[in-house]
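As structure tokens, the structure follows; a few thoughts come after it.
Of the protein chains in this complex, one is absent; all others appear in place.
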Amino acid sequence: MKYSLLKIIKEGITGNKNWRPIWRDPEPKKSYDIVIIGGGGHGLSTAYYLSNLYGLNDVAVIEKGWIGSGNVGRNTTIIRSNYMLPGNEPFYELSMKLWEGLEQDFNYNAMISQRGILNLCHSDAQRDAFARRGNAMKLAGADAELLDEDGVRQVCPFLDFENARFPIKGGLAQKRGGTVRHDAVAWGYARGADNKGVDIIQNCEVTGFKIDNGVCRGVETSAGFIKANKVASCVAGSSSKVMGFAGMRLPIESHVLQAFVSEGLKPILPGVITFGAGHFYVSQSDKGGLVFGGDIDGYNSYAQRGNLPVVEDVCEGGMAIMPMIGRSRLLRIWGGIMDMSMDGSPFIDKTDIKGLYFNGGWCYGGFKATPASGLCYAHLLATDEPHEVATEFRLDRFINGNMIDEKGVGAQPNLH
Amino acid sequence: MIIDHPLLGPRDANEFVYLGDANLINRPDWTEKDADKQFYEYLYLRDNPSGYHRELWYHEQGDRSWLIVTRNTSTHEIKQVELAKDYHLEKSKSK
Partner (left out) sequence: MNELKPLANQESKSRFLNDQKNRLKTGQIINNKTMSFKFNGAKLNGFEGDTLASALLANDQVLVGRSFKYHRPRGIFSSGTEEPNALVSLGSDEFQEPNTKATTIKLFDGLTAKSQNHRGPLAFDFMAATDFLHPFLSAGFYYKTFMWPKSFWEKLYEPIIRSAAGLGALSGKPDPSSYDKGFLHCDILIIGAGPSGLAAALEAGRSKLKVILADDDFLLGGRLNSEKFFINNQSSDEWAKNAVAEIMQMSNVRIMQRTSIYGSFDHGIFGGLEIKYDHFKHNHKKPRQVLWKIYSKFSILSSGATERSIAFGNNDRPGIMLAGSIREYINRWSVCPGKNVVVFTNNDDGWRTVSDLKSNNIKVSAVIDVRKETTFHDKEMPVYTGTSIVDTSGRLRISSVTLSTGEKIPCDCLAVSGGWNPNVHLTCHQRGKPVWNDALNAFLPNNIPKTMKVAGATDGLLQLGEALKSGHLKAKEITELLGKKDSKSSAPSADNESVKNTSFWHVSESKKRCWVDLQNDVTTKDIKISFMEGFKSVEHLKRYSTLGMATDQGKTSNILGLAILAELSGKTIPETGTTIFRPPYTPVPIGAFAGRSRGKDFRPTRLTPSHNFAKNLSAVFVETGMWMRAQWYPKENESHWRQSVDREVLQTRSSVGICDVTTLGKIDIQGADSAEFLNKVYVNGFGRLPVGKVRYGLMLREDGIVMDDGTTARLDLNHFVMTTTTANAVGVFRHLEFCRQCLWPDLDVHLISSTEQWAQIAVAGPNSRKLLEKIVDKDHDLSNEALPYMGCKEITVCNKIPSRLFRISFSGELAYEIAVPTRYGNSLFEILMQAGEEFNVTPYGTEALGVMRVEKGHAAGNELTGQTTAQNLGLEKMMSKQKDYIGNVLSKRVELNRDNKIILMGFKPVDKSIELLAGSHFISKGKTACTDNDEGWMSSVAFSPILNHSIGLGFIRNGSNRIGEIVTAVDLLRNKQIDVEIVSPHFVDPEGEKLRA
């Protein structure tokens, strides 16, 4: 079913009786060419690109709950490609380009809103680091602009320029950055993959792998054994659990990240604003809520909820930088479980077990990567070669010392 | 969260700084043949269990003790709190 304004008018006039499920609800087959574990954003986009770009449609996505109920459904919706290191930036820039054509591509309005992202800086050293990063972005073909204090004042006159503990000295802006209606991304990819014959199987939990002599033959699930030539794990947040079934230990810890939304407000913020010195970032959704967040809680957790210190810390950051938000109310706090990796960067790689592939370690930055992650994972699954922008996302990079550590905090996941 | 400090009694977790898996106290021997592999596994690989997890917390806003806290990562329930130093000395005694 193709969506359009005409379709909406036609259905509206005839009583909205003919809408159809946007993905089927099939029973799992006994065997697939590729089984993707995890019906989150990355799993669904992998299925989408496998079926739409690589012509592989004997594919199942199995999801323990409802699709999109993991981190794609509980993030702060930001997209950007403002990375510094050569191992990252081309990948995220590809993702940005995919976002830019996504809605027409999968015929679903995910409300991709490129209203810009602005990172504030508060010292000369930070400005120098932003210059290094901005130039790295431009070298990779992305857009970036270095703003001075006046430049920031022009776009965000409501920030505290007079009385801030850490005065605003400027910022790094990426105009193509912005936000996306996160749930719609999962649904759009699911619909696009389903259309090409991918089976999306909900409420089916993986309980183990069948591995013979170092070769993965399929997955044990709550709905029985499913045979597969290739099994692709894509369960950020639960990576250690799932890969543990294959006896693997990962360079990953699970941590909780809380996110926040305020009551709906008339438009007041121009785009995404990040205040690194105060651990606060914010944007305003199309519905009017201020969507904001900050640091992870900082201790290993699988609990999908956090504690007060971070809530206070984040709100303090908000009030420090934009004291106009004091009288708006925090409406909802939620927590998601992050795969925090040892250098803050992800993995898209084969494993030592033949036929078993791994995608994870996205830390709290997986949402913006959804399209490129899917595309690169699909590329790896289809060709057994890494995509050219994802060559460094290897599981063995810590053995060699080829870390991709944007923040420079080393092998301590809770600091990334 | 509240951590029941063995010397100071219950303290808000906010006074502490978290490091991670308590296995980080078992630093390998650099003279071993496969020291590079051992150090890689020591520093980078994690069990990351859902359930009880022995982990290191540092009482930075307090007495500067490093503690080993046994905490359930699914419920945040804390079962045991020990001084890392005591644990370590105890362990080397039993060797």
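The chains carry the letters A and B, assigned in the order they are written, with residues numbered from 1 in each.
One rule holds for everything that comes next: contacts are C-beta pairs under 8 Å (C-beta built on N, C-alpha and C of every residue); 3 or more make two chains touch, one makes a residue touch a chain.
Computed from a predicted structure; not experimentally measured.
Novice: Out of A:G318, A:P386 or A:P413, which is the one that touches the chain we can't see?
Specialist: That would be A:G318, which touches the missing chain.
Novice: Would you mind spotting which of A:I78, A:I117 or A:A136 touches the chain that isn't drawn?
Specialist: Selected residue, touching the omitted chain: A:A136.
Novice: Touching residues of chain B against the unshown chain: what are they?
Specialist: Considering the whole complex, chain B reaches the absent chain at 1-2, 12, 17, 19, 24-25, 27-28, 30-31, 35-36, 39-40, 43, 56, 58, 60, 64-66, 75-78, 83-85, 88-89, 92.
Novice: Identify the residues of chain A touching the omitted chain, counting contacts across the whole complex.
Specialist: 3-5, 7-9, 12-13, 15-16, 19-23, 25, 65-66, 68-69, 73, 86, 89-90, 103-104, 107-115, 122-123, 125, 127-136, 138-141, 144-146, 158, 160, 163-167, 181, 183-184, 187-188, 202, 262-268, 278, 286-288, 303-305, 307-308, 311-312, 314-320, 323-334, 397, 399-403, 405, 407-411
By definition in this document, only the chains that are shown with their structure count from here on.
Novice: Could you please state the distance in Å, as a whole number, between where the Cα atoms of chain A are centred and where those of chain B are centred?
Specialist: About 31 Å, centre to centre.
Novice: Show me the residue ranges of chain B that touch chain A in the complex, using the header's touch definition.
Specialist: 1, 13-14, 18-21, 36-37, 40-41, 43-50, 53, 55, 71, 73-76
Novice: Hey, which residues of chain A end up touching chain B in the complex?
Specialist: 240-241, 249-254, 298-303, 307, 309, 342, 398-399, 411-414
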